[in-house]
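Note that one protein chain is taken out, while the other chains of the complex remain in position.
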Amino acid sequence: MAFVHHRTARFGDTDPAGIVFFARVFEYAHEAFEDCLQAGDLPLQTMLAQADWAMPLIHAEADYRAPMRLGDRLAIEVALASRSETALTLAFTVRGADDGKTRATVRHVHVAVDRASFAKRAVPPEVLAAFVRAGVAEG
Amino acid sequence: MAFVHHRTARFGDTDPAGIVFFARVFEYAHEAFEDCLQAGDLPLQTMLAQADWAMPLIHAEADYRAPMRLGDRLAIEVALASRSETALTLAFTVRGADDGKTRATVRHVHVAVDRASFAKRAVPPEVLAAFVRAGVAEG
Amino acid sequence: MAFVHHRTARFGDTDPAGIVFFARVFEYAHEAFEDCLQAGDLPLQTMLAQADWAMPLIHAEADYRAPMRLGDRLAIEVALASRSETALTLAFTVRGADDGKTRATVRHVHVAVDRASFAKRAVPPEVLAAFVRAGVAEG
Partner (left out) sequence: MAFVHHRTARFGDTDPAGIVFFARVFEYAHEAFEDCLQAGDLPLQTMLAQADWAMPLIHAEADYRAPMRLGDRLAIEVALASRSETALTLAFTVRGADDGKTRATVRHVHVAVDRASFAKRAVPPEVLAAFVRAGVAEG
């Protein structure tokens, strides 16, 4: 099960070696996360406006498999890789939209916290419901 | 006559005031330029690979009319505002895709140069042909 | 009279042509603005926290004179180019720190507004005082 976000590798993302600067891949993944939330009817701007909870990112990692170059059309799959009571791990696979080959994989870990105290709390059910609606988790 | 590029304002583009950081608007315009060239069958990667000429940017400016916020869907119009023998001015109008209201206007001036000597030269006819094919200039 | 900010052109700022991507120059200028405000004892974070006024950017422009490359050490001069009752124009000159040659010039226009109504208002005297303390305006 996965949500797919499409984007193109841009001139401003590419480095003197002509390939996408490694840190941009985290931005690409976050964009896919934003579109996934939007597809699940819980846009990030709505999530950020929640009064009593937040889902900050506590870990991010990427493995680079093949270079992405200016003009490459990319398909970024979003999947819910794992979940615990208080955290979610999202797995992103960045593929060439034309050749299907994996260019990079990215993992983001978000933890649920009480907005006032920053204490860990259970992942809000509306977040899980959004991922179900977006097609990245089973209902 | 205009080419239109669509994109969404992203979390990573927005600042502590909740609006798109002013410098990002130049990246949005450059993306629109890249898609316009692609539509004109002269992708930027092809242009950069030309042996004997280049079209560096010598001036960029933006006027900010109304804030762009996280999640805003934007329609960026590209037009060829003016041209001389050796230079082209592109005008970008960033509008809300839903309300049509102008958020910002951007202008980029590109000059044609000989790649080896960096001396000014006439704008290559293939560049003008690409803008005609993309629908931003008359044939 | 000018305030000078030093920084290095970074790998993540440079494009496939090996030179600083044009939009980054606006970020370099804004950094210099931030350090100038800090030197004037009115850090940007303090300015953003003002209850009744704000100084949004309404115009930005840059002229590119010579390429900046990875590792180039830059000296960015900040000057108050002009002021009206309700607006300030800052002029930035980006030079090579070693050769003193101008690489780019940037202008930012900030307007003073009432934070609630967004109506134009007089530039707050504490802003002018900060620029005097930073050495970019006469007392």
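Observations on the model:
Labels for the chains are A, B and C, by order of writing; each one numbers its residues from 1.
The definition used in the following text is that a contact is a pair of C-beta atoms (placed from the backbone, for glycine too) under 8 Å apart; a residue touches a chain by one contact, two chains touch by 3 or more.
On a predicted model such as this, the values are computed, not experimentally measured, just so you know.
Note that of B:21, B:64 or B:131, the residue touching the chain absent from this view is B:21. Screening A:9, A:36 or A:62 against the full complex identifies A:62 as the residue touching the chain left out.
Touch with the chain that is not drawn comes from one residue among C:70, C:91 or C:132, which is C:70. The set of chain C residues touching the chain not shown comprises 8, 10-12, 27, 30-31, 34-35, 38, 43-45, 48, 69-71. The chain not shown here touches chain A at positions 16-17, 22-24, 26-27, 30, 48, 56-64.
By the touch rule set out above, chain B reaches the unshown chain at residues 11-12, 14-18, 21, 23, 70.
Please note the rule applied: only the chains that are shown with their structure count from here on.
The two sequence copies chain B and chain C touch through a face in which the numbers common to both exceed half of the numbers used overall.
Chain closest to the overall centre, judged by the mean of its C-alpha atoms against the mean of all protein C-alpha atoms: B.
Chain A and chain C have Cα centroids separated by 33 Å.
Chain B and chain C have Cα centroids lying 24 Å from one another.
Residues of chain C in contact with two or more other chains: 16-17, 23.
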